[in-house]
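A single protein chain has been removed from this complex, and every other one stays in its place.
For chain A:
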Amino acid sequence: MASNTDISERQRIAARRLRVVAGHLQKCVQGEGAGVSAQACKTETPRSSPAKATSVPKRRQDIMKWNGWGYSDSRFLFNKKGQGEFTGKRYRLSGMILPSLKDWFEATFGTSLQHKTPATPTLNVSAVPPPNLVEPFVEELKVAGVAASHDPEGRVFRSHGHCLHEIFALREGRIGRVPDLVVWPNCHNDVVKIVELACKYNVCLMPYGGGTSVSSALECPLEETRSVVSLDTSQMNRILWIDEKNLTVHVEAGIIGQDLERQLNESGYCTGHEPDSMEFSSLGGWVATRASGMKKNIYGNIEDLVVHIKMVTPRGVIEKSCQGPRMSTGPDIHHFIMGSEGTLGVVTEVTMKIRPLPEYQKYGSIVFPNFQQGVSCLREVARQRCAPASIRLMDNEQFQFGHALKPQVSSIFTSFLDGLKKFYITKFKGFEPHHLCVATLLFEGDREKVLQHEKQVYDIAAKFGGLAAGEDNGQRGYMLTFVIAYLRDLGMDYYVIGESFETSVPWDRVLDLCRNVKERIVRECKERGVQFPPFSTCRVTQTYDAGACVYFYFAFNYRGLADPLHVYERVEHEAREEILANGGSLSHHHGVGKLRKEWMREAVSTVGLGMLQSVKEYVDPNNIFGNRNLL
């Protein structure tokens, strides 16, 4: 028997080897059909470029919007016929007509396509404050061979994340404090050099990874009088080695999610870490904010994935001496680094776990008669610890939102089928269209196990009145996460502003928290003079043994408001208060940044805050990493 297993084991290894080799060989070939369908939702970058090539150039503004989300070629718009449309070629939705978008948009927000609020088309370079440069610092950088620039466009690009107020200001052409210089280190040693020089000349450093922060973490502190240097890690993007024996990969921390995943896929592996921002966010950013990925149920969150971290601080380089899978050597120093939000140093290299690419993937969806039943089902799935790679539960509003993004159906047959499905669910099964909600699922693994797993989950769902609702609905649900940020830009063209925020909460409070926060948003908007009912919706996006992660979308039509941003910020503030009062956390994965700093003491206690402060004091006494996040 033993020899038998030996043989099969050897065969398995051989097969993987072959796959890896094949991956290397195919590098330059268009990998038709080789990619797994999970990639379908995200951008499909041409594979013809050599593996080393990055999708983030130094001049990011060449391919990305300077005052909105994502790629310049991809955006939502209402065409001349008033139909919704998504431009470009990168996404599955690209080039498609979305016939129901306009009706949903107008009905939900009370907007009219007549009333537009277009953004300032181009950056007014003269509005950018002149750089405050420390000449000898710049000189020495040049000597050290580190690329640097004080081009105004580049500096503006790195002066913000994607909080509503940041984008709103840019659209209006308002430029605040921007970094004075951008530097692009190529490797760990470059970073060491930069940090040394920064200490020498007392220059403020702000690490910049993917720029997808939604916590005001990238805003230059107004009180900062020193020269502010944005340290752009995008050129540190190589996979340094893959260790197939231990299934780890050693990567430079500037690599962005989609590149890392694509390059690993070519070798037959993946990290499985897929945060919604993975098209743009970087490995270093994930570490610095304690990121969470969609498929954490199989692969874990960033803290589970990381094996080794190298970080450059003003005190020197911090790293562990070995790659043991677990250690009892006092408090884990990784946990000083993870979530430090750029206040202690720059993460330069990371070793993380990898897994062989899954053989099979399958989307799925379940319709529940109401949100409560859906939450009960998710809770049961978590209790039985049988959560698929991803399981998310959207509330009714979000379900309808998803429907609004259905592309035009090509055949009468499909639309007939859709009608039939709807009839079955609402009339035959008696689901109330304004109460039902949908869970989207993603299964991954061996084909057989996936099918078995699928059955188990659907059986549980049936106990809570859930009906399987097809792969298509599931896939569309996941697509939504990648295009939602683009949709915000569309809203902002028509007086609609909005944002998402998240929390984590024990299971028994999920329902109460969702209801109370949504209601609080509606009431606060009303009280603050918002003329139209806001869009206030949530979904449960992650399940844990002891609780869940809840994500809220909140948007409203701001016509008639003198200071919409202020109203928005107050409402978001009140919503966070409500979350905390209902036993939710300050953040599940977005981080604290400067946006949520005011609650840190409450969140971690005075002693806890003091601990963090004393670490900062030791590591960076002169506040070289002066972005003033977190503390």
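Annotations for the structure displayed:
In this text, a residue touches a chain if its C-beta (ideal position, glycine included) is under 8 Å from a C-beta of that chain, and two chains touch if they have at least 3 such contacts; residues count from 1.
Note that contacts and distances are computed from a predicted model.
One chain of the assembly is not displayed; among "Phospholipid/glycerol acyltransferase domain-containing protein", "small monomeric GTPase", "Putative clathrin assembly protein AP47" or "Thioredoxin domain-containing protein", its UniProt protein name is "Phospholipid/glycerol acyltransferase domain-containing protein". Checked against the hidden chain, the listed residues A:Glu448, A:Glu519 or A:Asp563 yield one contact partner: A:Glu519. Among A:Asp243, A:Asp508, A:Asp563 or A:Glu598, only A:Asp508 touches the chain that is left out of the view. Note on the undisplayed chain: of the listed residues A:Ile333, A:Leu580 or A:Leu631, the one touching it is A:Leu580.
Listed here are the chain A residues that touch the chain not shown: 508-509, 512-513, 515-516, 519-520, 580-583.
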